[in-house]
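Here it is, the structure, as structure tokens.
Only one protein chain is missing; all other protein chains are in place.
Up next, subunit A:
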């Protein structure tokens, strides 16, 4: 167990500062955040400004990322689509975090049949391939942005439930939890004040890594036509639309693909760095690396 929370925070920040990949990842994420919020104003052209005279033009000064088969500016569409990816990622991971942590806390704290019922339910969800389950949920609820968020949220819930439950199981055996029980503190109070803060580290790591996977899942759903509906831009959808022109217009696939790649990479870099700092089992490895460097 790490020291005080202020110490952990300071240690985390200072460790991240000295980790070049983490710095790069953070910079990319910050840029992405700016683009996500202000993409509509940064975009040089409207996302649905059709211009048949300009269709399938390669990258140029006018259209740095080229134009698509309807003459729409690819750069503008990539910029605006960042918002969708971030939104879906944040909301779906938010859903997974909320539901998964609640389930994990109940299962780990109360054990017994509560644990069995909840975690077997999670196992069922876990047993499905990620995309298959998401597609099934979208098939039931109908395609769209909100549905994609819910579907991806459900898919990533079991991971949070498991991480939380594992943390609760170890923290609940700590003497300070027994001490809190002995002074008659209520379950809700013990969970809020003693258990949750002590399992925050693995949850933070899991959140940043899940964001990467959630964005990837959103791209996959959009690619399959199950996410954002045209003509609104989404990276996955743009990949799908560009696949028919791979030979004559490479820029249709490369730029949205690169955007997905960079985003997922950035979340992973930050997630890995956070894991190195926050996860006690990995701490020795990263410290070894740092002292060797």
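Note that a residue touches a chain if its C-beta (ideal position, glycine included) is under 8 Å from a C-beta of that chain, and two chains touch if they have at least 3 such contacts; residues count from 1.
The rule we apply is simple: contacts and distances are computed from a predicted model.
Look at the chain that isn't drawn here: its UniProt entry, checked against "Zinc protease", "M42 family peptidase", "Peptide/nickel transport system ATP-binding protein" or "NADH-quinone oxidoreductase subunit M", names it "Peptide/nickel transport system ATP-binding protein". Although one chain is not drawn, the whole complex shows that of A:180, A:221 or A:264 it is A:180 that touches it. One of A:10, A:40 or A:193 touches the chain omitted from the figure, and that residue is A:193.
Not every partner is drawn; the one left out touches subunit A at residues 1-8, 174-176, 178-186, 189, 193-194, 197-198.
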